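For this view, one protein chain was removed and the others were kept in their places.
Entry: subunit A
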Amino acid sequence: MAGPGAGEPAMEDERSFSDICGGRLALHRRYYSPSCLEFCLSCPRISLRSLTAVTCTVWLAAYGLFTLCENSMILSAAIFITLLGLLGYLHFVKIDHETLLIIDSLGIQMTSSYASGKESTTFIEMGKVKDVIINEAIYMKVIYYLCILLKDPVEPHGISQVVPIFQSAKPRLDCLIEVYRSCQEILAHQKAASTSP
């Protein structure tokens, strides 16, 4: 991979891939320096069709109950439930984009941003990272996922934990290979630096 050209700002590029269900994903890569790289994977947005379908179902059910019970509280309760459900879904469930930031000699940071703006971040120090690999899983069919292997403090060659990345976006193998290659470059650089005096 070529480094930044003379006089250019940090290199950015954007490509589009698809996830395991067929939705469209956008991979946005920013190359800050030879030791710092950021990948941002945007998930498909919430579809208006499914939102309308769910709202209509809930309100039809509420109207059916209302005709049975003649109690108007049911209708207001249905509206309340729909609003709360939508807010809760946007704040706790729907992930807008996932970011992976690798900083050589510092660590790897994964951020999930929810549709309501909430961000949840995890940072793993480079001293704990053993390797970044693509692993296979069987879930109705064979799917691939990228994960970070953490070192075991007790046993030097053991693995204490496997941390999967891009769990909500679930990209396909072609996207994973892109990310994997760039991560391995930086990790190789890090390993060379840590073994040299």
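Following the convention adopted for this analysis, a residue touches a chain if its C-beta (ideal position, glycine included) is under 8 Å from a C-beta of that chain, and two chains touch if they have at least 3 such contacts; residues count from 1.
In the analysis below, contacts and distances are computed from a predicted model.
Trainee: Of the candidate names "Calcineurin B-like proteinous protein 1", "Phosphatidylinositol N-acetylglucosaminyltransferase subunit Q", "EF-hand domain-containing protein" or "3-isopropylmalate dehydratase large subunit, chloroplastic", which one corresponds to the UniProt protein name of the undepicted chain?
Mentor: From the choices "Calcineurin B-like proteinous protein 1", "Phosphatidylinositol N-acetylglucosaminyltransferase subunit Q", "EF-hand domain-containing protein" or "3-isopropylmalate dehydratase large subunit, chloroplastic", the unshown chain carries the UniProt name "Phosphatidylinositol N-acetylglucosaminyltransferase subunit Q".
Trainee: Return the single residue from A:Leu86, A:Leu106 or A:Leu173 that touches the missing chain.
Mentor: Among A:Leu86, A:Leu106 or A:Leu173, only A:Leu106 touches the chain that is not shown.
Trainee: Out of A:Phe17, A:Tyr32 or A:Tyr180, which residue would touch the omitted chain in the full complex?
Mentor: A:Tyr32
Trainee: Which of these, A:Leu48, A:Leu68, A:Met140 or A:Ala192, touches the one chain of the complex that we don't see?
Mentor: In the complete complex, the chain left out is touched by residue A:Ala192.
Trainee: Just checking the interface: what residues of subunit A touch the absent partner chain?
Mentor: 4, 6-10, 32-33, 35-36, 38, 101, 103-107, 109, 111, 121-123, 125-127, 153, 189, 192-194, 196
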